[in-house]
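Rather than the whole complex, this shows some of its chains in their spots.
Note that the chains take the letters A, B and C in the order they are written out, and that residue 1 is the start of every chain.
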Amino acid sequence: SGQSGSASGDTIHVSIITKDPSDPFWVAMIDGAKKEAESQNVEITVAAGKDQSDSDGQIQAIENATARGDDAILIANNGPAVNDAIKKAQDAGVLVLALDTPFSPANLATATYATDNFAAGQAIGKWAAGALDGQKAVIAMIDLFADKVVSVDYQRDQGFLDGMGIALGDPEKIGDEAETGTYSGGEYEIACHEHSDGAQDGGRTAMEKCLSLNPNINLVYTSNTAPGLGAYQALKAANVDALLTSINGACEDINTIIDGKFGAASQQFPGKMGAEGVKAAVEYVRTGTKPKTDNADGFIDTGVELVTDQPIDGLKSVTGADAMNACTS
Amino acid sequence: MTAEPILRARGLVKTYGAVVALDGVDLDLNAGEILAVIGDNGAGKSTLIKCLTGAEVPDVGTIEVAGREVSFRRPQDAHAAGIETVYQTLSLAPDLDIASNMFLGREIRRRSPLGGVLRMLDYKRMRQLAAENVSKLGVRTLQDITQVVETLSGGQRQAVAIARAIAFGSRIVVLDEPTAALGVRETAQVLDVVTGLRDAGLGVILISHNMPNVFQVADRIHIQRLGRRIATISPESHSPAEAVAIMTGAAPAPGPAVDAQLKEARP
Amino acid sequence: MATTNTIELSAAEAFKTRPLTPLQRVHRVLHLHPEISPLIVLLIAMFAFQLANDRFLSPGNISLILQQVAVVGSLAVAQTLVILTGGIDLSVGALMILVSMVMGSLVGLAGLPGPIAFAIGILVGVLAGVLNGVLVSVLRLPPFITTLGTLSIFVALALLMSNGVAIQGEKLGGFLLWTAAAFSVGPFNFTIGVILMLLMYLGMGFVLHQTGWGRHVYAVGSDPVAARLSGINTRRVLMSVYAVAGFLVTLSAWILIGRNNAATTSAAVDVNLDSITAVVIGGTSLFGGRGTLLGTFLGAITVAVFRNGLSLARVDVLYQTLAIGILILVAVALDQWIRRAGVKG
């Protein structure tokens, strides 16, 4: 982008508002944005909800960004409660871009840099269906939360089952599928739905409970890397050999594939979301051009990649080593 | 005088786990009389009056007020029956001021619609009445009626509790060691007030370890020993030394004779 | 003897009229008016933030802070009430969300008129409060663990009822959203929600300080045994406090709906801790019996000012967390110092 002249003279102020302050996924996103910002004379201010269901914290962050006169807000929203505050910010002339999670309605943001969480789930679901190769699937589902309902949680869970070829009930509701039935490759049984709170020890405890319920589990879905690693510990301790799948964010998460801990993972690129968002904000402030998008909703897919070292025929994937190269370069 | 006793208890039992605090105690209190209760430490005096005033519910036993059987579940039941009590562990809220404590649970509202509709309190009046009541007891160091109880000296607190009981007791006033923390002058004043209550026709129960005080004001003396009423004597029939002897077990209890004798003397 | 007496007379007098250091003077003045101590913290913070960003004290931003504080500030009214009795209510935030979902669903899904849904919401709030009250006063469970238990229950009910789906403003009708209505006073911009919060403070302040019930609340918190022996029905007082808290939480839910322009389960459950923080910074004792709503109000504003001011000073979220931790400690320590009877009057 343009380094030259007066356009880059004024510091551009950009707020990044994430869902919670601690998840490595957001850290990767912020890192990507900050890296991009360095070269562009952009000052980034980071804000977040207290946890993935804290809309009020995000509303305040939006209001404060507006009040201090920021040029753009990049936000991974915690729910539609923020919409009003977003509209007010836009009325005050702030550019709003959605990262990771589209608003509902999606056209609220000028552009959305995100991946489809449902599709990310689908990819590992499809891989799992292929990898089982006709065996009966005994599935452990390790989701995020028991005490809140958030979109990432059900989209990934339902996407996975859909990818397996299992008939969904309500696609916004976890656990309303038939406990047994057939998937695209044969019979399945869902052994458990547990929650991990997105934490590593939560993932381990959840996996342990699932194994107590059914020691024959041979396929595990986890919502993200940390609980996936916890589940891996539990499987290892119990000497159970099961396919472990997850959805990764940061580059170092790809090690889970290289080490062979996870059979497959959908890799998302939060850093890219952050970087693209900053780029678009700079472009808009300096030149007035809005980001070009392919569709009416302004959705710009930053891509999901299925990463696995056990590729399945007919399913596009990359190896762990290649993914790591691409990610860190 | 065949009048019913204003307070009559029969067979009160109160146990705390393995401890028997009251072991079948009877008690009669007539209107216009001061009944002293004496006994060693741990003899069950406080437990007895707690059972009589709703602070504790006895395990077994009946209580009658003016001939009607009552069953007090909590102190305000006793208040409603016109019984006011100064407990040994004072029942004052340390964070509230003297006036608020005096009127706790029976605050005075303003007379205007502010009081009727908005239920606003009449602080001015409560403070004034509280000051009057406390000053009756002559505790001169107690000047500021808006002082918080926590900052009062032991005797000052005692005085506030006594003033409250006296102000609201309409039938019976029960005092558990009321003068223990009081100075000489204040003690005299309290005893004065207590005799005043008797003369006004109330029944008074007074627990005290101070024999001169007891013998100065009491009409009858209930002696409590190891959870039981061992005797009821009168200051005329026994000397302080004899009372102490009975109380400590050094002398045999006279038995119900005194009660009987009192009853005979009366009709 | 006369001389001795004069000397003795002057002993305390001399002590009282001794020269004081300026710090002692400040301390003495503050100590005589402890209610202004949270104000001091607040003013210092505001001054510092204005230095960091000169938009901080602009009418627009001040209006914004008031709107941001409305939810937590109104919850802190209920929290103060409970804490004054020596309890604590960890369930206020969860109950607020449950009630807002009940009201929202009744209007948005069942199509009931707003006022009727609101009335049912009040019923739910009061019943939930009564549940807490029964557990605390009749079964004598510790308030902390009671409300920790009901917290889980209320969260689960709200989620089971809604399955986490939000009901957007368009479906909620004018009544439930009325708290979002804004109006201007000079350069300032208020919402009905802010006014409602202020009215809650005024109303409960009146009740606490001018009615017998208010006195009883303080007495029960000060010494429950003494209050009982004084003839207060402590059980009924506790029960009513939790019920009133439930009612007040309903009003907070109303404010929340307006602020979110939606009824949603995705609103911070952490507002619990925020409301407790406001109460404590406002100088109310967690042991009960001591504190004022004015203090709570200042406490809530202080926390909101910190968050807003740090944001305007472009402090990143993690450093904000750090700074707010430190500032909580500093604010409470300052308050404690001011209250200490260290400088003798």
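Methods note: contacts are C-beta pairs under 8 Å (C-beta built on N, C-alpha and C of every residue); 3 or more make two chains touch, one makes a residue touch a chain.
Since this is a predicted model, take the numbers as computed values, not measurements.
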item: Overall composition (this structure file), stated as a label formula; value: A x1, B x2, C x2
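We adopt the following convention: only the chains that are shown with their structure count from here on.
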item: Chain A to chain B, fewest steps along touching chains; value: 2
item: Distance-maximising chain from chain A - centres being C-alpha averages; value: B
item: Chain closest to the middle [Cα centroid of all protein chains]; value: C
item: Whole-Å gap between the CA centroids of chain A and chain B; value: 73
item: Centre distance in Å when chain B and chain C are each reduced to the mean of their C-alpha atoms; value: 42
item: Whole-Å separation of chain centres (CA-atom averages), chain A against chain C; value: 36
item: Residues of chain B whose C-beta touches two or more other chains; value: none
item: Chain A residues counted as touching two or more neighbouring chains; value: none
item: Residue ranges of chain C touching chain B (in the complex, touch as defined); value: 206, 210-213, 215-216, 218-219, 221-223, 225-233, 289-290
item: Contacting residues of chain B [partner chain C, same complex]; value: 55, 74-76, 79, 85, 87, 89-96, 100-101, 104-107, 109, 118-121
item: Complex interface listing, chain A residues touching chain C; value: 13, 18, 21, 43, 45-51, 53-57, 59-61, 63-65, 67-69, 78-81, 83-84, 147-150, 170, 172-173
